[in-house]
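One structure, as structure tokens, below. Some questions next.
Only one protein chain is missing from this complex, and each of the others stays in its spot.
Coming up: subunit A.
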Amino acid sequence: MSTSTIRTAQAEVDRPAARPGAAVTIRGAEKVFSLGRGRTLQALAEVDLEIAEGEFVAIIGPSGCGKSTVLRLAAGLDTPTNGAIEVFGDDPHRLAKQHRLGVAFQEHALLPWASVRANIALPFQVAGRRVDKARVDELIQLVGLVGFEDARPKQLSGGMRQRASIARALALSPDLLLLDEPFGALDAVTRRRMNAELARIWGEEKITTILVTHDVDEALILADRVVVMTGRPGRIRKIAKVDFPRPRGFETTRSPEFHDLVDELTALLDQVEGVDD
């Protein structure tokens, strides 16, 4: 057990215990970064969030409000300064050790010397498994990189790199998928196509997913719940439930209910940004 869990045993008393079937439980998580010379920066203040197994949660919020920090906590890359985080009832880093975690980083993190194919095959190799060539080919097709299998990252556009990074995150069919603005560099059309593909994969495999995005439409097309965060220190401002039937095609995105929700969340973001500046 991590020390942070022990330290906040007190705080846990009045918080609901993790429900069985919860994939990710974040309780009272704070994150304070030390900036050196005694200066600190509080990135997160008291974040509470519970994500059920198979649920798709989108996080939106202004730049610098701590969205990536939340993902890093869930990935076990950082530990909370205060509070506790559990993933499938265990320390977050355990999931990575078991090769059950898929992450697409904000800045792709592809290996520069390896081809697209080799980058997507990397999770198999690190896990010590035989590379499933059929799976790799399927993913290449899925993210629309057919014809670029042997290209290296520097030969790809920003959006293509992001797509390769998503394919890599999906390679081992993870139990938890963390996506940090994966479609940020894509044009609107490709973005919608990738949204549809992601919705389809999620529909088939029901991978518990946390998606960080700036695009309210995207959040509403994909997520079961949308978390709106405010900045400095980061907190959760609102959690909106999204009930539109799936698959969410044009009928959904053109519906007035959809537009109302987009407007509501956008207004919330505007407010948040206003306060922030």
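Here is the rule we go by: a residue touches a chain if its C-beta (ideal position, glycine included) is under 8 Å from a C-beta of that chain, and two chains touch if they have at least 3 such contacts; residues count from 1.
The rule we apply is simple: contacts and distances are computed from a predicted model.
Chemist: One chain isn't displayed here; going by UniProt, is it "Cell division protein FtsX", "Carbon monoxide dehydrogenase large chain", "Menaquinol-cytochrome c reductase cytochrome b/c subunit" or "NitT/TauT family transport system permease protein"?
Modeler: Answer from the record: the omitted chain is "NitT/TauT family transport system permease protein".
Chemist: Which residue from A:Ile26, A:Ala96, A:Ile140 or A:Leu170 sits in contact with the chain not drawn here?
Modeler: Within the whole complex, the residue contacting the unshown chain is A:Ala96.
Chemist: In the complete assembly, which of A:Ala109, A:Ala188 or A:Ala267 touches the absent chain?
Modeler: The one listed residue touching the chain not shown is A:Ala109.
Chemist: Which residue numbers on subunit A touch the omitted chain?
Modeler: With respect to the unshown chain, the touching residues of subunit A are 75-77, 93, 96-99, 101-103, 105, 107, 109, 111-113, 122-123, 125-127, 154.
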